[in-house]
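Apart from one protein chain that is not included, each protein chain of the complex appears where it belongs.
Each chain gets a letter, A, B, C and D, in the order it is written, and its residues are counted from 1.
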Amino acid sequence: MLLSLMIFIPLLGMIAVLLLPRESEELIKRVALLFTLVPLALAVALFISYDRSTAGTQYVVNVPWIQAFNIQYHIGIDGLSVTLLLLTALLGPICVIASWRNIEKGIKAYMALFLLLETGMLGFFAALDLFLFYVFFELTLLPMYFLIGIWGGPRREYAAIKFFLYTLFGSVLMLVAMIAVYLNSGAPGARTFDIPTLITLASTEGHALNNVNFQIWVFLGFFIGFAVKVPIFPFHTWLPDAHVEAPTAISVILAGILLKMGTYGLVRINMAMFPKGLDFFCNGIGFWGNSLALLGFINIVYGSFCALAQTDFKKLVAYSSIGHMGFVILGLSARNDSGITGAILQMFNHGVISAMLFLLVGVLYDRAHHREINGFGGLGTKMPVYTGITTLAFMASLGLPGLSGFVGEALSLLGAYDKFKMLTILSTIGIVVGAAYFLWTLQRVFLGTLNPKYEELPEINGREILTLVPLGILTIVLGVWPNFAIDMFRESVTNLIDVLHAI
Amino acid sequence: MEFTLKPFIFYGFALMTIASALVVVTVRNIVHAAFSLMVTLFGVAGLYVFLQADFLAATQVIVYVGGILVLILFGVMMTSGRLEMRIHIERGQLLLGGVVALALLMLLLTVIANTPAWKNLTDDGTELPPTTERIGELILNGPFLLPFEVVSVLLLVALIGAALISRKEVRD
Amino acid sequence: MVVPLISLILLCPLAAFAIFGLLGLGNRSFPRQDYLSTAAMLIGLVCSLLLLREVVPDPVPHTVKWISLGGVTFSMGFHLDSVTVIMLIVVTLVSSLVHIFSMGYMHGDPRYPRFFAYLSLFSFSMLFLVVSDNLLGIYIGWELVGLCSYLLIGFWFEKDSAANACKKAFLTTRVGDVGMFIGMMMLFTKFKTLSLYGEGGIFALAASLNTEDMVWLSIAGVLIFCGAIGKSAQVPLHTWLPDAMEGPTPVSALIHAATMVAAGVYLTARMFPILTETSSLVIAYIGGITALIAATIAIVRFDIKRVLAYSTISQLGYMMLGIGAGSYVAGLFHLTTHAFFKALLFLGSGSVIHAFHAMHAHGHDDEHDHAHDDHDAHGNQDLVHAHGSEIPPDQDMRNMGGLRHKMPITFVTMLIATLSISGVPFVFSGFWSKDAILGGVLGRAMEWNSVHHYLLFGIALFAAGITAFYMFRLIFMTFFGEPRNQEMHDMAHESPMSMTVPLLILAVLSLPIVNVLWFNENYVKPPEQPHLHAPQHAHISPDIKTDKAKMTLSLFGISEAVAAEEGGNDTHGAHVDEGHHGHGPAHTIAMVLSIFVAGLGILLSWMFYHRRSLSAESVATTFRPLYNLFWHKYYFDEFYDGVLVALTVWKARLFAQFDGTIVDGIVNGVGTVTRDILAVFIGIFDNRVVDGLVNRVAEVTWAIGGRVRRIQTGAIQTYLFVVLAGIVLLILIFRVL
Amino acid sequence: MQPLSNIESLLYFSPEILLVIFAAAVVILDLIVKDTESSAVAHLSLAGCICVFATVLVTHFSFSHEGPVSLFLGMVQLDVFSSFFKVLLLLATTATILFSLRSEELDARLKGEYYALLLAITLGMFLMASSTNLLMIFISLETVSLTSYILAGFLTHNPRSSEAAFKYITYGAVASGTMLFGLSLLFGMAGSGDLGQISVRLTELLAAGEVAPLAVLIAITFILAGVGYKIASVPFHMWSPDVYEGAPIPITAFLSVASKSAGFALFIRFFYSGFGSSELMQAVDWTFMLAIVSALTMTVGNLAALPQQNVKRLLAYSSIAHGGYLLMGGVLLTPEGIGAILFYLIVYLFMNLGAFHVVVLIANEEGSEMIEGYRGLASRAPLVAWAMAIFLFSLTGIPPFAGFFGKWLLFAAVLEQGYYWLALVGLLNSVVSLYYYARIVKAMFLEDAGEETTQTSFSTGTFALLSVFVIPTILIGFLNIFYTFSNISVPVIPMQ
Partner (left out) sequence: MTLQHYLVISAILFTLGIFAVLTRRNAISILMGIELILNSCNLNFAAFSRFMTPPEDISGQVIAIFGIVLAAAEAAVFLAIILAIYREFGSIRPNEVDTLKG
């Protein structure tokens, strides 16, 4: 009930916002904030009350929905989802606050769409029914399309439709795979979409879902769907465009949550449900056996080098996201506890850090109205606080120990090295290049002599700091005490590994 | 085996039908085509007689020759500018149309030749009672009542529609 | 007591930084951040001293679980042995003194509080590194000190040179760190832990490895050492350290002389038990080569801080050499002594700079202005003028001279440090530690009959001579002779108390009083090296060994005092350290030789730079190629630039870099090249190929759409044709299939 | 099941009879009412629709316990399937009448005939959904076709409308002629016009080798020409873009929904009830042909829609593509597939009519059917714009809108039978379709109208009507009842 409440409160908020008159903008913003704060409170409550000692799903709600196809409204959380739910709920109010001043037109529609988006994201992470899962997955698509398309930058139309088309392309393949799983789950009438049931069936010897070939194909279907979202090379090109054009808060959501939906799906569906399919793609034998790790490696190196080449601040951060998600893929492909834990941590941490980075870019953009890295210089003297927070975020992102980015990255690599020695060693190039582009950016924007154009640039204001501080605290806390998060999903990961090794 | 004229007459009708139909689809002058069509329709009516469908043959003559053909001629007259009298035919179109039509013909002939159920069914020449009464029975008190009623609605619709569309526009 | 004390040591500086950080969010700062930080350091110092008594022979790590996964656990904890304590004392002591010194030196800087906050953060990180009992902890501290180094080098980030230097420092060391991380991955994969000590620690597990794993272990050892190469500025990753002198001088003293750069040595020493012959030899060679290269470069530098920087690199090379040659104690011993005298040298140079700088500031409102004004007018011995202008005037030794009267305390203390580093015998700590290393290397050479170690000994000895030479060159150019820049000289003055007191304390520490700790054999015990074995051919009789020693001696033309030492022996086997002074003939030989070369170096220096009976210029002209090699720092920067740039077609840029200024090295090299070529290529690739492929699909789809549309001609008979042809085709297709 | 006699059947046939009565009443009322501005005729026909609707329900619930009832000596059949379509068709007719009331392009003076024709075409469609005899099938088809020609050409002063009618009738006459030829072949093989008997006879003849499979195939293909032309499937689709573009918008809406639905009713009745027996399918496996037709239909529809600038034409192509999706469900004629078609038809009714409603509104306001006319609609009339966006995304098949659920049922049905390639083609097509639907959305939301935006106000009636389409488009997928509806409405294969 708590969980359902949390998922649908933003939807209620959307209705509330829609009922308010268009002119009362302040009220709309406050209502939106309220309806994002409540899920946050609930998420914190869930986070605290979640029983860390078990891998089982908790707060389960399971009611029939479309009986004709045995579709259920089945939600529940395990350690992985509760972590990402918290992240989603946290970014909700932060994004509302971040949008407080810089959305000029149609604030009502904006907030309504945003709240709808939040429902989609929360529901996605809680769904335990494959059909529900897919519906929520797609539910995020439309608000995102409009949010980028209406409130975005100059090339917003292109970016929005590109995002939409790519994701839809992936998700239709996912749909085929999903239907295939459903149809193979049993005799007509006994079929199910229930994820836990499907996981059990898929590991039952002799069941149709347990067939290796079937799993490989279905794995691919789901994988492409999620790969577009993650995004994994070569499905990534929507990301820089979408990020660059999207308004700040939406970039935050995009990087913070939407990318995680891809990796979450990989863990929840691809890994847990198709261990044999997974085995085919990362058992380390031959080309296919290395393919997943190879994709991770390509993402890391390719994303990092592309980031290095950017002169648009936001694009740089966008490409850095691609690089960082590579670590997640690499970690997951290792299929051991450090790899998977690292990947999950990296998901969460990247959510926090990239959110910070995009917020920071937004702060600068709001003041200077451009994002050309080479167009700044020496801002460190004018904006010391901003510089400090940016440095913190950069350092976290480039994997400085003591900040959260390091733990996920290091664990992923440690895990991956066990299986894929050469690829992991090559992936460490990403660490150096990551440092290079962030430091280079730091230098070009903040260090050196002050660009006279920006003599009067105002310092970051309290509202902006308010959006950044919670994220900064999380960055440090998780860097210093990763068990804080790992405690939540340790059992779930152990459970998953058992499934993976049971084949 | 008694020698009868029947087959000759049958073949005569058949030939007449096909030949005139050929003229319909090839002749350049539209009025000639219309009159050829009349011959075709008569030929078909003759074939109906051979099939002992007397009422059908009568209907064919009355409705087709007396109704539709007149309608067509009216159409020709109302639309025939100098240009429209001659039917324009383009060679490429002729070729493509011919190929398709021939292909269809081959298919149909293959079917006709290869369907055992249709083979060797000779007209034994037995005289059947006139059909008019039975047709009336079927239409008014048999299974064809509903189609009959529906067709009447259809005819009404066609009547209204044809009047509506062909009505000369009174522009404001 | 151990845990609370260590916690206190760590938490005090961290708290000092945290206060700054929290207030910083509101763009405010604590009014006396300097006191706060200094107090934190002093508490740390006291605690460290208290810890001296807590050392037990076989310490048990105090750990907590940091990351616990289902299968493996990463713990964090303290490992407290004698070396840890000594390092703690060194760090807290030097840090405290630097804090105090900075109160004077940094006075008036607009970001004065921030400086102290950074220092606190650095101290915390360094201390964390020192006390960590596991590789992950060390790595964390390792990266954090890197961050602080970055922040502090770039403290005056308005200067482009500082901004470049800090970036270069961070990136260069990160290259090494990645190697270290790979090494960690190897160890972790093998042992499923990153803890070093205890039952399940890496050392215990590695001890049981058999010979097949030796290659693997050697690679892992060298990879871990890569971290040290970066951090301790060993060849080939040493180029960042001289540039790091862009930071404020106290930073140079603390981070880039005494502590952080020594962390690499510390790490190598920590990894001592898993070093194999191969990895030891690699370490020794890299150390030796570094010592030599850096020393030769130092000869021709004019920037007082760069001389010291190269000197630091060189001395760090010594330490590495010592550890690589098995002289565990000697290496660490040198680390300690070097920390004090090099900190002293840097602080002394800071004092000089401060003296000049204060004057400099009078003429210019901008206190960080380093415009190249009139100092070029003075007769300089610069042979490659293009490079001379890079040196800030207040650091250029060619502007100095005769300062010993103006700044007596600075002069005396610096002289003590110079004597110490030059290896002037007996009363200066540097002599003992350097000698221990030389003796250790020679001992290993003799014991193993190893050509490698003889060669290394020769290199080290040569470098020792050069060290004495360039250090005295510095002293002579700065403090002796006539003032070369009268205007600046007039304004120079002795530094305030806050600066001179630390100098004096460090001067005292440069005397061999700390040696006590190291001479006590029971206090510092070298760990066992289970995988280090003498080569097969090394089992030779003591007689031959002695003969060898004699031969070596006679080779150098010295035959004294050998017999007296013959009674000493070192039959403890390969894993017994020979750093303890006074043991074995090797040490005696080494001592004699080192005294000789040091004297030679000082003498030459005196002749060149004080008495001027020899002309540096003419020598430079005579050995022009050699001089150029040194001047261009062995073309390392150019090499990094060049190799990478050579990949490009952009020749013009290449040439501009060769005859223009020395653009900073690897970072810009990597940055420029990657941006211009590689990354741009990837950028294009991303846009054109990956994106293009998708767009092409879209275009094709669109085009097909256009085609399909064109079938819809509008002519009804076309449509009919399609229908009927369609029927025929459907039937035919069906018949065919 | 004994067919009822003509007299007995009358009670079961009351919806159709009522429809004829209302059509006649409309014609008569039109003669009485002289006021050209009066909408009495329209309201009478609306009332007619409602009465017929009620009668359909009453008839259904009074007689459904008897199971399928064969009426008029086997000419038509009353069953859940036909009732389902009658409800669906009446909804479409009602909506079309409402659109026509609001449309400004229809000629006011001709309203009487117009509404009478609408009611007549509804009658034809009713019969299409319930015919079980070849003759009845053909007559009902012709009724619908002839009326459609007239309706399409209704704007006599508009050359485009006349052209549409001309193309429509030429195309339709040839297609229905071809179909009639096919029907005659079928009749010739089976010796009967009754679908049930044809099925039985054909099975026997095929088994006995008396009839070559090719003959059946040709008959089926010829018949498919007639049915395919009604549902606008490739290669029988070519009339539809031109006709849809030329016809008055309400008629386009009606054709794209009602005519297509009726076509599918006929298709299902014919192929599923008539040819659905496994023996027949074994002998003449025409499912593969249908699969190809289906794949071609959606691909051609979607690809041709990509470059369109005229929204009506775009929707015409989209409607072709939807015909292709719907055909997927019919490929194997499993109960699941048929159920999916029925469900999708419900969904399609609401979303497509909704979209056309917006087209009517914009055409009234802008006088244009081009995409440019939709620019900045979001700022001028946000509710209308959002409604349109919902319809379009639903047509694309994006959750949570009903279109997705419909598609999902279709794909599931196809995948169930192992037609993976067909499902993939369908899914990729829906990705392509996003592109052109999104062009309209883009114009509405992402582009500014150019000049200063004036709020366009629409009447509350407009919004009420709009919400009648929007709410089902959002909700249908989430409600169990619709799945149940469509599943129980699947006709049973008559037991032999």
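The definition used in the following text is that contacts are C-beta pairs under 8 Å (C-beta built on N, C-alpha and C of every residue); 3 or more make two chains touch, one makes a residue touch a chain.
Remember, predicted model here, so these are calculated numbers, not experimental data.
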item: Chains on display which the left-out chain touches in the complete complex; value: B, C, D
item: Full-complex contact with the absent chain, from D:16, D:30, D:113 or D:242; value: D:242
item: Contact with the hidden chain (one of C:1, C:427 or C:715); value: C:715
item: Per the touch definition above, residue among D:99, D:181, D:344 or D:469 touching the missing chain; value: D:181
item: Missing-chain contacts mapped onto chain C; value: 709-710, 712-717, 720-721, 724
item: Contacts of chain B with the absent chain, listed as residue ranges; value: 6-7, 10, 14, 17-18, 21-22, 24-25, 30, 33-34, 37, 40-41, 44, 47-48, 50-53, 55-56, 59-60, 63-64, 67-68, 71-72, 74-76, 78-79, 81, 83-84, 87-90, 93-94, 96-98, 100-102, 104-105, 108-109, 112-113, 117-123, 126, 128, 131, 134-135, 138-139, 143-144, 147-148, 151, 154-155, 158-159, 161-166, 168-169
item: Residues of chain D (touch criterion as defined above) contacting the omitted chain; value: 134-135, 138-139, 142, 146, 149-150, 153, 156, 159-160, 162-167, 169-170, 173-174, 177-178, 180-181, 183-185, 187-189, 191-193, 241-242, 245-246, 307-308, 313
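Here is the rule we go by: only the chains that are shown with their structure count from here on.
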item: Joint neighbours of chain B and chain A, given as chain labels; value: C, D
item: Chain occupying the most central position, where position means C-alpha average; value: A
item: Contact pairs, highest-scoring chain pair; value: A-C
item: Gap in Å, rounded to a whole number, between the CA centres of chain C and chain A; value: 39
item: Mean-CA-position distance for chain D and chain C (Å); value: 80
item: Gap in Å, rounded to a whole number, between the CA centres of chain D and chain A; value: 43
item: Residues of chain B whose C-beta touches two or more other chains; value: 107
item: Contacts with two or more other chains, residues of chain A listed in rising order; value: none
item: Touch relationships between chains, expressed as pairs; value: A-C, A-D, B-C, B-D, C-D
item: Chain A residues touching chain C - in the complex, by the definition given at the top; value: 166, 233-234, 236-237, 240, 302, 305-306, 308-310, 336-338, 341, 378, 380-381, 384-385, 388-389, 391, 395, 400-402, 406-407, 410-411, 413-414, 417-418, 424-425, 428-429, 431-433, 435-436, 439-440, 442-443, 446-450, 459, 465, 469, 481-483, 486, 490-491, 493-494, 497
item: Contact footprint of chain B on chain C as seen in their complex; value: 717, 721, 724-725, 727-728, 731
item: Interfacial residue positions of chain D with respect to chain B in the complex; value: 6, 9, 20, 23, 27, 71-76, 110, 113, 116-117, 120, 123-124, 127, 133, 135-136, 139-140, 142-143, 146-147, 149-150, 153-154, 156-157, 162, 165, 185, 188-189, 205, 209-212, 214-215, 218
